[in-house]
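One structure is given here, and the rest of the page talks about it.
Yeah, one chain of the complex is gone here, protein chain that is, but the others are all in their spots.
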Amino acid sequence: MSTVLDEDMGAGAGQGAGASRRTALSLHRTELVLALVAVAGFGVLAATTGGNILQPGTMQAVLQFLAVPIVVGLAQMVVLSVGQMNLSVGALTGLCAMAAASLMADSGLTPWLALPAALLVGALAGLVNGTLVVLTRINGFIVTLATMSVISGLRFSINGTGTYQDYSPGLVRLGRADVLGLPVVFLVAVATAVLVWFFFARCVAGRMLLASGGNPFAARLSGISNDRSVVLAHLLSGLLAAVAGVLVVALSGSVNASVGDDLLLPSFAAPIIGGVVLTGGVVSVLGTCLAAFIVRLVDVAQAQYGINPRWVDLVVGAVVLGAVLVSQRRGKGSS
Amino acid sequence: AGCSKREAGSATGGDGSTLSASEIKVALVPGGPHPYFQPWKDAGAEEGKELGLSEVTFNETAGWDQTKQNDVLSSLAAQGYNAFGIFGVSPENINSTFTDLTDQGFQVASLASCPAGDENKAAFCLATDVEVAAYRAAQAAIEAMGGEGSLVHLTGNRVDSNTQRRIAGVEKAVSETGGKVELIQTVTDIDVDLQSAQRAVADLLAAKGGDIDGIVTTAYNPAVAAAEGVKEAGLPIKVVAIDDDPSIISGVEEGSVAATVTQNPVGQAKVGTYALSKLLEGCTMKEPGVAVDSGSFVVTSDNVATYDDERSAKTDELMTAFQDDYLSC
Amino acid sequence: MRVRCSQLVKVFPGVRALDGVDLDLRPGTVHALLGENGAGKSTLIKVLTGVHRADGGTVTLGEDGETRTVAFSRPLDAQAAGIGVVHQERNLVPSFSVAENIALQALPRRAGVVDRAAVRDLARRCLAQLDLDLDVDQPVAELSVAHMQLVEIAKALATDSQVLLLDEPTASLTADEADRLYAVVRRLREQGHVVVLVTHKLEEVFAIADVVTVLRDGRSVAGSVPLATLTRGDVVDLMVGRAHTELELSERSVDRAGTPALELRGVSTSVGHRGIDLAVHRGEIVGLYGLVGAGRSELVRALLGLDSVTGGEVLVDGDAVTIRSVGDALRRHRIGYVTENRKEEGVFLTQNLARNVAVTVWDRLARFGLVRDRDEKDLLATYRDRLGIRLSGPDQLAGQLSGGNQQKISLAKWLAADCSVLVVDEPTVGIDVRTKAAFHELIVELADQGLAILLITSDLPEMVTLADRVAVMHERRITGELLNSHHYTSMSAQVIRLVHGESAVDDPPAA
Partner (left out) sequence: MPWWANPRVGLVVVIAVLVLGFSSARPAFLDVELTLVPLQRDIAVFAVVGLAQLAALSLGHMNLAVGRMAALAAFSAGLCYDRFGAPLVVGLVVALVVGALVGALAGGIITATGVNSFVVTLALDFGLLGVVALLYDRFAGGVAFSVRPPGLDALRSDTFSDYCAGSVCGPPVPLLVPFALVALLAVGLFFGRTRQGREILMTGSSPRAARASGIPVGRRIVTAHALSGLLAGLAGFMLATANGAFSASIGESFLLPSFLAPVLGGTLLAGGAVSAFGTVLGATLTSVIQKGLNLLQFEADALQIFIGVVLVVALSLDRIRQVLAERRGVRP
């Protein structure tokens, strides 16, 4: 074969084909569109409610209850990064909240001991999840469904149907405090998000998780242990769920075994609307946070407008689909 | 062709045959774990001991799922339980469950809630009339508001006929004020999880806290959340809660909750167990399927110390009513 | 470092992929590893690098005095022992940047945090060895196949191994890039490294290798023979196991008088083709040649509805048609399309072979709406024999086949579809010599039976052998059309001129 043929090789470089290229680019586009949707939604709310939403009190309520969805979304995102799922995040959030409250109310521990203990519980549960997945090679979906059941049982066994209150006035005061108008719990959630972002963007361990999720075989060939990635992802997911639990304890002033029952779908919705793919290898901390914010705006809108509850779900459905549609249409249109 | 349906037979007890107290095993089956039902456990056991029954059990594993509850019931039946006091998870379906059990010769009572519609296939229904309870709660709220202003109603699962009845009860009380009180919002589906209830309350207060004069809650988690949220926000909103969980009673005591409407779970379990055992011993209902109100009590800071006596009195009254009026032995 | 394998055995369910292989890799040599598709070359490489664990035999490292026997249980072990590799299939993390993919095996780090400057540095150094100027921050998903391949080679260079195993590294490279690679290989040889080269391109073997090992059916039939002692014919005979005769195709005559089976008139596409005229008659093989990236694949993809045709006319048997999808093409117009991208589009890696082959003909196989497994298996058996596909059974998953055999499956499914027009894109990438010849015979036979064939290949000798006419594409335009004289030297000269956008006319074909 002659070599003359290839002088102008690379003439077309940079226009490479391939569908996967789109995923990489569309992630940024998704984030951008979500940001636009969030700003627009917020703007519309502010305008139509006569600025009520901009009142400090309202803003605070909006952001306070955004903290837990963000952290729980991140907890799910971490396992999605390696192509796994964690169905136990919600129950685990509840368990950790109950454990912390119980340690303070029943055992009289100070929050300084109770909260780290709750975090430890979460991390341990995550470790168990990950280890079970790796050791038994049973589908992670099933394993975490089973552990979800176990965790729900444990959560319920701490205090039955009872509600803990007045466990630590100091902690609750802190949980409801704000710094420059930003609630402390929200700041904690943002800090957590920044840490998670840093972990995935810069830390060797985080990059390894993404490599395992993006192409397990390639990761193995590069000396990365996929098993270790799976265990680590579950462990971090448990830890983040525990952080969410701690936020619940600090924010609400009362917790019972029902906490976490309503978190499973939102935990998936935030990252998936945020552009994270179920098969792993791609994460978007910003997208997850923005998606959680948009979902939160829908709640707020419901309260602000006093929408007939019968129509709320229709509206939520339309908004979710609409937001995603806009982001994907954009993605298609400009590529 | 030549195929015909066999007549249904019966499995255990009932059907004319009578049982002695020591053969009677009663199961009290709520829809799922909930603080409201907790008194059933002890009240039922106590009554069972008093009557010399073989066993009275309390099983809350139904998990708010009618299919699971049916499962739990048939498992209990297979274990030899022959009388059931049931809080049906879904009131619109529960008559079928009752029919299944009675067809097999078991005795069934509908406790704490009656089936939806006008029919009751259980031997009797001993329950708070949820519509009346909600009506009274709304009335209490309206009274606390001084008879005028804006009211908000917080409640649970919308696609449940009990919720529908509660909404109707509140609406009735509001309409009776002749426009002086306005029901500005009904928030549903916030009983799943305490956090959702807290979030909904926070959003509500942020949106219209200033315009709201009263909140009436007819589900547990919203009640806890509303009591707390209002106290926290420091708004002059009157909150009327439901039931007498310790957290709510302490709210009534310290004034953050204007009133709570308590029901009579102890009476339901006690009288229910009694009547079920009598039915197995050969008594019959004079009027099968009768609905008996187990009573509801508005508790304010005035009577928080004494409402329980009132309630015990009601229970005793129910007991005699069953002995004298409802059962024929 | 010297590496010796003796009597290596590797068994997969249903196949003995390696059945007693001996290999002796001496420092300072380029060692060609040859064999037909499915002979076990890739498996041997995977055993040597810890991807698979051998079921028997030994691997020893080191010179005579101090040898040690090793059994790698994971890729990391092989890496640590100084063995680097480029596997046959691409193994990159799509969302990662070029730099990070190159450095992934040992990410430079500081306190657990990736040292991004060092990563970029390392990547640039490795790419520089290949004379490659790529944006190291670009995600590899955005690269062309060729560039991915080069990144993978750069990645293997990053660990500075004593032994470098290259499994068909040039399959998707052009000759120019291949030359750059071989420059690196020569340099490594001079530095005393061993390079193992697996390829089906015998010209490359004779240009660069010193020693050759030939595998057949998992056994080494020639163990570490100096290449100087062999001719091309000898090597082919060793691989095939019998005397192999070069294919002699008889002169063909094509009747171009009737309506073309497929004709493009002034076609433009959404990807930028303008005014494309092209006609393929029944019984004719039309070659479409061009540089990598000239837009040939894009043109046929648009034609088949995978992209859109925006202007001009497409005629099938003289009737203007609109083709919306491959299914449309197959069922309404009987046009088949063998893709160049076998891993993503050609085969269903996680489905069994029978289904892979029958996917285009289920409506024909169905009786009363139901498809019987037996019919699928018969179909597979037919093409197994016809194309010489090495498989262990119809239930084997396509992903478990050797690369070349996957290519054959991708082909078989369209042969089974019984089309009257066949569009074939790079059909013989990664296919061994014998199958290639068989395939050429098959294409000619199909054309003789009256099929119209549009053949895209970057393999110029193949083009000259097969095509009746050659159309050349440059920057998404047809720059000229030539009647094939089947005379390599003159044809190639003309084609090359067209390839660069010049006219071919002033140089009359030398017959």
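Here the chain labels run A, B and C in written order, and each chain numbers its own residues starting at 1.
Please note the rule applied: a residue touches a chain if its C-beta (ideal position, glycine included) is under 8 Å from a C-beta of that chain, and two chains touch if they have at least 3 such contacts.
Owing to the predicted nature of the structure, the values given are computational and were not obtained by experimental measurement.
Note that the undisplayed chain, when the full complex is considered, contacts A, B, C. When the whole complex is considered, the residue among A:Ala46, A:Met59 or A:Leu145 that touches the unshown chain is A:Leu145.
The omitted chain makes contact with just one of the residues C:Val254, C:Val371 or C:Ala493: C:Val371. On the side of subunit A, touch with the chain left out of the figure occurs at residues 19, 87, 132, 136-139, 141-143, 145-154, 156-157, 160, 265, 268-269, 272-273, 278-279, 310-318, 320-321, 324-325, 328-329, 332. By the touch criterion stated above, the residues of subunit C touching the omitted chain are 11-14, 306, 325-327, 329-331, 337, 339, 344-351, 355, 359-360, 362-363, 366, 369-372, 395-397, 413, 417. In the full complex, subunit B touches the hidden chain at residues 1-6, 8, 11, 32-33, 57, 59-61, 63, 65-68, 70-72, 74-80, 90, 92-93, 95-97, 99-100, 103-104, 116-117, 157-161, 164.
Convention: only the chains that are shown with their structure count from here on.
A comparison of C-alpha centroids places A closest to the centre of the full protein. Rounded to whole angstrom units, the spacing between the C-alpha centres of subunit A and subunit C is 43. With centres taken as mean Cα positions, subunit B sits 37 Å from subunit A. Centre-to-centre spacing of subunit B and subunit C amounts to 72 Å, using the average Cα coordinate of each chain. Within the complex formed with subunit A, the subunit C residues making contact are 49, 51, 74-76, 79, 85, 87, 91-96, 100, 104-107, 109, 112-114, 116, 139, 141-144, 147, 174-177, 179, 203, 291-293, 298, 459-461, 475, 492, 496, 499-500.
The residues of subunit A lying in touch with subunit C in their complex are 1-9, 11-14, 16-18, 20-21, 23-24, 202-205, 207, 210-211, 214-215, 217-224, 281-282. Against subunit B, the residues of subunit A that register as touching in their complex are 49, 52, 55, 57-58, 60-62, 64-65, 68, 156, 160-163, 165, 176, 248, 251-263, 299-300, 302-304, 306, 309-310.
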